[in-house]
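Missing here is one protein chain; the remaining ones are kept as they sit in the complex.
Chain IDs A and B follow the sequence of writing; residue 1 opens each chain.
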Amino acid sequence: MARYFTDEHEWIDVEGDTATVGITDYAQEQLGDIVFVETPEVGSMVDKGGDAAVVESVKAASDVYAPITGEVVEGNAALEEDPALVNTSPEEDGWFFKMTIGDKDELEGLMDAKAYEAFVASL
Amino acid sequence: MNAPNQSGWKPTTPAAGEGKFGGPATTTGNKALMLEEPLIFEIADNQTTGVDLPEVDTSATTRLGGMARDADIGLPGLAEPEAIRHYTRLSRQNYGIDLGFFPLGSCTMKHNPRLNEKVARMPGFADVHPLQPVDTVRGALGVINELAHWLIKLTGMHGVAMSPKAGAHGELCGILCIRAALEARGDAREVVLVPESAHGTNPATAAFAGYRVEGIPANADGRVDLEALKARLGPDVAAVMITNPNTCGLFEPDMRAISDAVHAAGGFVYCDGANFNAIVGRVRPGDLGVDAMHINLHKTFSTPHGGGGPGSGPVVLSEALSPFGPLPYTARTKDGVVHLVEEEGADAFAKEHFGGPLSHFGRMTAFHGQMGMFTRALTYMLSHGADGLKQVAEDAVLNANYILRSMEDVLYAPYAPSGPCMHEALFGDKDFADGLSTMDLAKGMIDEGYHPMTMYFPLVVHGAMLVEPTETESKATIDQFITAFRSVVERAKAGDQTLATAPHYAPRSRMDETQAARKPLLAYTDPE
Partner (left out) sequence: MRYLPLTDTDRSAMLDTIGASSVDDLFIDVPEVARLDGPIRDLPMHAGEMAVEKHMRTLSKQNLAAADAAFFLGAGAYRHHVPASVDHIIQRGEFLTAYTPYQPEIAQGTLQMLFEFQSQVARLYGCAVANASMYDGSTACWEAVAMAHRVTKRKRVVLSGALHPHYAEVVRTMAKFTDDDIAGAKPAISAQPDNAGLIARIDDNTSCVVVQYPDILGRLPDLEEIAEAAHAKGALLIAVNTEPVALGAIKSPGELGADIVVGEGQSIGVGLQFGGPYLGLFAVRDKKHVRQMPGRLCGETVDADGKRGFVLTLSTREQHIRREKATSNICTNSGLCALAFSVHMTLLGEKGLRQLAAENHRLSCIAADKLAAVPGVTVLNDSFFNEFTIMFDADARQIVRDLAEDKILAGVSLGRLYPDVDAFSGGLLVAVTETTTEEDIETLCSALKEKLA
């Protein structure tokens, strides 16, 4: 399993042909208390860089973009009951959705953990 | 009231007692005049009523076609004394203009004259049905028409659509007029340009009307960057939405040049009229090339805000847009008669009296608009007259500049160096101590007895505080406010942590908005 990061502060775990997507610890800290997550519908196609999910705090709603192109196969149902999971466990239990990987080449432009850490440090 | 705190009274620091103010806790949770009040669902029942109605035998034959209700609704009822007390107690947990200074930027919280209320309740206005035969409502139509006349004269425009129910509804009406005018000339355009400092309703409106929204850059002075705007204009731009005076409290000196450039590119200029109070009676938007502008009667023309509405948002229109306004409308013909023009015969009427068919884009609401607000606004206009309204703008601008200049030495005022402001003064949180924010300052102002200023708007200034005093405040009130504002600013700069937990003296301390949004409780549920 490999983990990638985007400059939009998302992480992507790749396991075989499936990717799990969430937002990073840095992102949840910036957003503050998360009150709602709208995950994409199962079966919908998302394009790299297009809107995939919405994450809301009390005073802001932010779009989460699809890091790669593919089909959504699962949304994290636990977030419906407990959106705070994004704050308490952003990079594990607070994942947003799982998707197929349409084009493996798209992963190549993404960062690894070390590069992302450096990216965050530079902000 | 000439100086703050004349009696020299000093608040005592809360002691380590049980009660919040250092005194003992009370059994009821009440504190003298601060009275807690339960929900009606907790104090009322389904047997009590506060009205006297005849007992009707509901088992008698009815014509309800099998739809007769069998289940209880679950509505609580109170006898009149209890009902009056419930709502009176609730009212006392509210701040209002009647109670104190309300410097809420971009909202124009001015005094609401009581003559307006009296007039709105005259039976000839309050007790008439919108679909009565027109011969029985000539006076009501006359009010609409007379108000329309005032709005047209005050703005230097050509026509006015009276039916929009609020500012945002008026905005939508204006943009739909623009779209209808463009469609009438077969010109499909896709983009509406909106400055970043605009009210959120502007982009929401343009998006609803099917347009793509693009930003307009501001220059360092907080104004529209004319050259950048000109560079962006083209055959795809339907309209530019501008707020003037803008939300930074500044007049756009290039407004005429902006309008000319937009018109030259075939587009229209929408002006957000939220800030009309700064210029009413002194500057006419029509002279600046504006094509459409909504007027918030509840801001400039003193109809009450009522805790969030109802508003009223007539839209004044340029000659180019006037034929496209929605139905119904009123018109006074040469014989002096005021007509109501509805779907029936609208084209024939226009042909006969205006020499051309109307191309109205449809209907925005069931009836004629906010009549109850029209009577109030017209009463206000007649009271002030053309001379008084000019004085309104001048005093509103004077009060705002007085606050700006009395604060700029202690509080960051980003646009103060570039000259006078209009009717509101903008400040930022630049020099606050770490850990204290504009929100904390605002809550500190609550403890001082004020409604906070508008916060975090416009978005272009960090930790923005937008102060709009209006013209209905005395110098003494404003002086006292300045003294209080300065003291809270000094506390924020010095890192006074008691601000972080303010307000300390309001009916409630800070509310847990996260819990409210995570687990929404939006209706009362009976206990199991």
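In this section, a residue touches a chain if its C-beta (ideal position, glycine included) is under 8 Å from a C-beta of that chain, and two chains touch if they have at least 3 such contacts.
Since the structure is predicted, the reported quantities are computational estimates derived from the model, not experimental observations.
Return the single residue from A:Ala2, A:Val42, A:Ala60 or A:Ala113 that touches the missing chain.
Residue touching the chain left out of view: A:Ala60.
For the chain that's not shown, point to the residue among B:Ala207, B:Leu226, B:Ala331 or B:Val460 touching it.
Only one listed residue reaches the unshown chain, and that is B:Ala207.
By the contact definition given up top, give the residues of chain A that touch the hidden chain.
36, 38, 56-61
Please note the rule applied: only the chains that are shown with their structure count from here on.
In whole angstrom, how far does the Cα centroid of chain A sit from the Cα centroid of chain B?
The computed centroid separation for chain A versus chain B comes out at 39 Å.
Under the definition above, what is the set of chain B residues touching chain A in their complex?
Contact set of chain B toward chain A: 513-514, 517-518.
If you look only at chain A, which of its residues touch chain B in the complex?
The touching residues are 33, 35-36, 56-58, 83-84.
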